[in-house]
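Working notes for the structure below.
For this depiction, one protein chain was excluded, whereas all remaining protein chains were kept in their positions.
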Amino acid sequence: MEYFLQQLINGLTLGSIYGLIAIGYTMVYGIIGMINFAHGDVFMVGSVVSFIVILGLGITGGSGSFMIILALALVVIIAMLIASVYNWTIERVAYRPLRGSFRLAPLISAIGMSIVLQEFVRIAQEGRPKPIQAVITGKHELLHRLTEGGEFIVTISNMQILIIISTLALMAIFTMIIQRTSLGRAQRACEQDQKMASLLGIDVDRTISITFILGAALAAFAGMMFFLYYNVTDFFIGFLAGIKAFTAAVLGGIGSIPGAMLGGMVIGLIEVMWSAYFSVEYKDVAAFTVLVIVLIFMPQGLLGKPEVEKV
Amino acid sequence: MSGPVKDTSVSSEQGAISWFDLVKDLIGTAILTMLILTPIVTFKTTMNQGVLFIEDRWVQSLLLTAAVVIGRLLLHLFVWHKPPSTAAAKPVVAKAPLSESLAKYVAPAMLAIAIVLPFVLHQVPSWDKRGIDFMITILIYIMLGWGLNIVVGLAGLLDLGYVAFYAVGAYAYALLSTIYLPLWFGPGVVPWAFYIILPISGLLAATWGVILGFPVLRLRGDYLAIVTLAFGEMIRLVLINWFSFTNGPQGINVPKPTFFGLPFKDEPGGFAAFFGIPHDRIYSYIFLYYVILVLALITYFATNRLRRLPIGRAWEALREDEVACRSLGINTTTTKLTAFAIGAMFGGFAGCFFAARQGFVSPESFVYIESAMILAIVVLGGLGSQIGIVFSAIVIMGAFELFREFGAMGHAVQDGLMYVLPDAVVSGIGSLFTGTFGALYGLLPDAMRNSLAGATTGMDPIQFRMLAVGLAMVLMMRFRPRGLVTRRQPTVFLKERKSVSSDLVAEGHG
Amino acid sequence: MQDWSKDPELRVQHLTMRFGGLTAIGDLSFDAGRKQITALIGPNGAGKTTVFNCITGFYKPTEGMINLRHADGTEFMLERMDDYIITQKAKVARTFQNIRLFSGMTLLENLMVAQHNMLMKASSYTIGGIFGSGKFKRAENEALERCKYWLNKVNLMDRADDPAGDLPYGAQRRLEIARAMCTGPRLLCLDEPAAGLNPRESDELNKLLLSIRDDHNMAILLIEHDMSVVMGISDHIVVLDYGRKIADGTPAQIKVDPAVIRAYLGVEEDEDPGENIVVAAAPAKVAKVSVPRVVVQKRVAKKPVVKKGGRK
Partner (left out) sequence: MSDILLQGAGVETFYGKIQALRGIDFEVHKGEITTVIGANGAGKSTLMMTICGTPRARAGSIVFDGVEISKMPTHEIVHLGIAQSPEGRRIFPRMTVFENLQMGATVDKLQHFDEDLVKVFKLFPRLEERRAQRAGTLSGGEQQMLAIGRALMARPRLLLLDEPSLGLAPIIVKLIFAAIKKLNEEEGLTVLLVEQNAFHALRLAHRAYVMVNGKITITGTGAELLNRPEVRAAYLEGGH
């Protein structure tokens, strides 16, 4: 039971990170109907940038908590800014000129872009993983029980609390943006009919750009959290995290932001539980299996709407 | 690094541009480029004795930014803002271009070149083995491209996990030749293993094609792509983790193929001894070259034949319109499955050959990037076009190899020239080159020379080859999304065979 | 009872189709007579295409039965069959509202694909084909002959080797009908075959459909808005509104049916020759009528296909 609880906490933490990345996939897929293969790599860029900034600032777990908070705020801003610039540029350079081109073009361009980002970071920063001392330390015991079998402790670290709470807050803000603001209305209109949206006075290009920027900001935030959580980052984390987050987006129902978050949580839990109870080696296989099963049996996802095929 | 990527962003805005806008645009470009470069290029983190340091490289970043800005300026001045030509506005009459009449001769000519190539390369002393080996690699990719072309180009099913079938073929050879065949039939069978396993590996891959294909048939487009990608990764992860069966990441050493039982070894009973010629490793290369050439040709002709059969026509119809296919009574499930299976089968053959040629297999050879490369070859070639795939495989693999061979290539060219030209001419040309570059280099200020030296040291060209592939994919989609060969040849005709412009050909939705 | 109900080719009984909460077809029953042209008319959104999709198996009806009985007595329950099996076994062929040709393939190839099942068998499911068996060669020649026959019939022989996507609109419509006929059907379902045709073309279409009915002994089910076609050639008309049948009868009966006029045609106004249905309805005069014909509805079907950005 305690073991399960502990895994639950770990799973939710990981799931939050997947969920944040998944929102980027779901928004982009919703609006221009393509898988932004490079999105996972934008997450990676966010992670690497925050790593460099933290290293540059010389912040470690030993710094004062005020300094840490200040520094992290700076890191968040820089990472989000840079990742947004990346994603914006990618959209402008690799996707926008292909709008209206044949269907495979943006997908292949996106795969190419994903390779470019990975290689770019690998060449510029060397391929080896970069470990760093934990910045946010400390944990709380939730349960402590002595039994015949030994000592059982369930803990939640400050980092986990930070991840889960900030994720929930970000999600709430985003849902609000989509539901309440004119930007959200513009996005939903573009999702359904871009040409009509432009006929109603919506700047479609700008709406799409903003979507990419928002997605990148969330991915960068996830990247920073990922790095702070594991205290290591490298150029290759984007690929796997990307696929899993995409799985989460599909599982939740493409186009639905709460769905993406929910999907992320489910994927995170499955991965952690699988590692805990079955085998660590096959945790990625488990995630892929979920992807396959979901796509085949419920492509509309948990919170999505089925579409009737028009003949 | 990011130079060529940045350049295309305002290409849609035609017409003259004012100086003010131009300057504004260039400043924007510079800021953007700096933002992109600053964290990742400017600050390099290096690990030194377990401690991370940051080392800054402002000069490199600034040089790169300058390159991007200048590149963009040039594009503005000479490419984007030319007055719109009136010719473009006139409807262009679609007609068979010259290349089409040439096309008839291209395939036989290429076949002839392919057949004599080993003997030509044989004459280039320092590049004979490497050259033939490189041609073998290209042929493997051509064959993989042709195999994937059945799935993606003809049937219109986007498969991002094709490398899985390649892996199935390779591991079929590895496991059967090292463990099961000797176990079942005794060690005497090993020299013949390649010939026995080749058909088996194809069948196994086809079976896997059906197994993996079956569940994904309902999916379309991007979803199909990502599921096939997931399948490909799953197979690789299993190969890595199922240690007891596959020996995990360490891989398996496998026997090399023999010339119908005669090993290419310097020993009695070997190939050289049998024919009474001096031993030379080149024979092994030439043999492998012809094996893959034959396999590739089988793929080519089988596909060509299939296209003219009802099944092939159904594949193409499926790519054009699945709903219409069903309305004509075509069972789209089996049609898709056959495409998957036959495509996978050729992948399996290629995998078996690959394992035998390498003498070693490990999961590392079957990463997702390989699938992406094969897909890039198919798309650059022009979906559905077999000749196009030959060109694109040569271009992509050639460029890929160029990075590796930068140094070696120089020597090879020199050697090649030596062979034909008198020494004096060659050395003259050589000194001319070094002289020019040396002089230019000398003109640069000290600081820049140092930083250039700093920027280039430790930067092996080989490092950049995947980056180049990624960039090529993006640029290719931007400027030639339909690939090199953009016309489809009809499979049947009454009076004359008129090729179809790819503007009309659908690319499939699955 | 009219004669179409005595021995119908197709009998639809209590057909209901719901999408989520929306009822597209509610308890619809009608018969389509053997060797007759049956027209299905009604405003857009009345559920006509949905009926087609149920008959041809693209949708599985929520409730109801769709029975098909050939002249030789073989019977099929279409609501239980997969779409491609319906074409293959029950011999039902269809065309689509928005033309679905294989535009990157030539006209000839389009018609060859339609004979897929026959050729597949003849090629011993590809094996014989690969080795060029004589049986397959004979079958292929036969198929080519059939292609030529239908290309001549729809006046497209001289364009046999051109890609289908290059054809003008009206020719594409004809080719789609020819392609459907190449599957060797007993029942032909045409979804707005006259949409986007000019009067000369729709007159040709009338002749083609009549010839298919009379020379090939086919039952034809037709969705159409062009009243000159509907009134001119149908033997039997079924009128739908909001997924329900509001009338069923011969053209003459339908023209004067008060329910049809109320829901669909509207009350006639003297000043409005465009809606003078009676003029357009006289089949023999259609081509010569000097006032514009009634085009109560027309489908969106024009301009070159432009690839749209984004999805959908």
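As written, the chain order gives the labels A, B and C, with residue 1 at the start of each chain.
The rule is short, and it goes like this: a contact is a pair of C-beta atoms (placed from the backbone, for glycine too) under 8 Å apart; a residue touches a chain by one contact, two chains touch by 3 or more.
If you're wondering where the values come from, they're calculated on a predicted model, not measured in any experiment.
Only one residue in the set C:Gly57, C:Pro163, C:Gly196 or C:Gly232 touches the chain that does not appear here, and it is C:Gly196.
Only one of A:Glu2, A:Glu126, A:Asp193 or A:Glu281 touches the absent chain when the whole complex is considered: A:Asp193. Touching the chain that is not shown, out of C:Gly64, C:Gly170, C:Gly184 or C:Gly249: C:Gly170 (per the contact rule at the top). Against the chain not displayed here, chain A makes contact via residues 182, 185-186, 188-189, 192-193, 195-205, 305. For chain C, the residues in touch with the chain missing from this view are 21-22, 43-45, 168-170, 196, 198-201, 225, 241-242, 262-267, 272-275, 290-293, 295-304, 306.
Definition applied: only the chains that are shown with their structure count from here on.
Separation between the centroids of chain A and chain C, computed from CA atoms only, is 50 Å. The set of chain C residues touching two or more other chains comprises 58, 96. Among the residues of chain B, those in touch with two or more other chains are 323.
Chain B contributes residues 302, 305-306, 309-311, 313-314, 316-317, 320-321, 323-332, 338, 488, 490-498, 500-502, 504-506 to its touches with chain C in the complex. Only residues 56, 58, 83-88, 93-94, 96, 100-106, 108-109, 112-117, 119-120, 123, 125-126, 129-130, 144, 148, 160-166, 179-180, 183 of chain C touch chain B when the two sit together in their complex. Residues 29, 33-35, 45, 48-49, 51-53, 55-56, 78, 81-82, 85-86, 89, 92-94, 96-98, 101-109, 111-116, 118-121, 123-126, 128, 130, 132, 239, 243, 246, 250, 281-282, 284-285, 288-289, 291-292, 295-296, 299, 311 of chain A are the ones touching chain B in the complex.
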